[in-house]
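The other protein chains are all here in position, but one chain of the complex has been omitted.
Moving on, here comes chain A:
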């Protein structure tokens, strides 16, 4: 069992998993968000190789209106 942070909320996971697996587990369509781990951008193409260790901070970004 590990604990990560997803958008500032603690999330317990049964084991280490990859970033793309996390999105799938959370029901987040991969093309709808940009991702960062520990404050560093992780490109969509790199998610499958991004292992989330205990304590990892995952942040999701989405399109929004802007000026």
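We adopt the following convention: a contact is a pair of C-beta atoms (placed from the backbone, for glycine too) under 8 Å apart; a residue touches a chain by one contact, two chains touch by 3 or more; residues count from 1.
The rule is simple: contacts and distances are computed from a predicted model.
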*What does the UniProt entry say the missing chain is called, choosing from "Anti-sigma regulatory factor", "OFA family MFS transporter", "Thiazole synthase" or "Choline dehydrogenase-like flavoprotein"?*
"Thiazole synthase"
_Which candidate, A:1, A:15 or A:64, sits in contact with the chain we can't see?_
A:64
*asked:* In the complete complex, the non-displayed chain touches which residues of chain A?
replied: 7-9, 33-34, 36, 39-41, 43-44, 59-67
